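Data block below; observations after.
Here the complex is missing one protein chain, while the rest keep their positions.
Here is subunit A:
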């Protein structure tokens, strides 16, 4: 007996309340955006400059002690967080120390890093500095700009591709879904204050790719069914198409999530934020390809006379409407 995530021949009505779904999606986007505007993202040093030092010691991390040791150096805003991870051994007590970019200094000063390191050594003689990263404000400003351009370019390129392959309504629907995914992901990062660094941009773009993958598969079926069922109303055609691809949608989401969850649990804390973004993106992307992209398509309407004959089906009646 085969494992079936979705029963064969489902017939859910995804569009009974499509306006409601669009409304909910819109509302979530507003909430996410508001959170982003009010709280802002917890930018890593990639985007706002500064220094992070990752320390490791056999003794437990005591944030207060660390803070007192560093406070005398008067480096401005210093944040210290302890890092927990199931992959750590018992002797591995890890902390992340973040120091803001110092006023008026473009280049990174090794003196500051050395002074922090020696200050910590006095309270924890066995402490090791497993990674030290510094980014100057000049580069970080550029990085955020490049990242934003990358996301916009990716969405733009995709818009054009889908427009060429389908129709503009499809392109718009797909892009709406993408914007939805990106905003919701940024919203989650701002709400949970997870560190937002360069790798998260990579995750964002992957989400764009994944969500698109999903949307395109549904749209491909919609295109096929529009040729097949010429007289049926659009919402029925959309519904049939989503139901037909539902099994595949779930299969792919589940395999991808399986892989990502393995990485989330076992992949170490360094990339956990990155993997979290992708897990979130897969879930949101799957949702959005049905409830945003397709619903938007329903709202926009689509040209019903596909004058191009369907090469695959070899349908002799393909030109009947033309």
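Keep this in mind: a residue touches a chain if its C-beta (ideal position, glycine included) is under 8 Å from a C-beta of that chain, and two chains touch if they have at least 3 such contacts; residues count from 1.
Just so it is clear, contacts and distances are computed from a predicted model.
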item: Among "Transport permease protein", "4Fe-4S dicluster domain-containing protein", "Extracellular solute-binding protein" or "Protein translocase subunit SecD", the UniProt name of the subunit that does not appear here; value: "Protein translocase subunit SecD"
item: Of A:29, A:80 or A:275, the one touching the omitted chain in the full complex; value: A:275
item: Among A:73, A:123 or A:202, the residue in touch with the chain that has been omitted; value: A:202
item: Touch residues of subunit A, complete complex, unshown partner; value: 2-5, 8, 54, 56, 87, 106-108, 110, 113-114, 128-136, 138-139, 146-147, 149-150, 153-154, 157-158, 161-162, 165, 198-199, 201-202, 205-206, 208-210, 212-214, 216-217, 220-221, 224, 244-245, 247-248, 251-252, 254-260, 262-263, 265-268, 270-271, 274-275, 278, 312
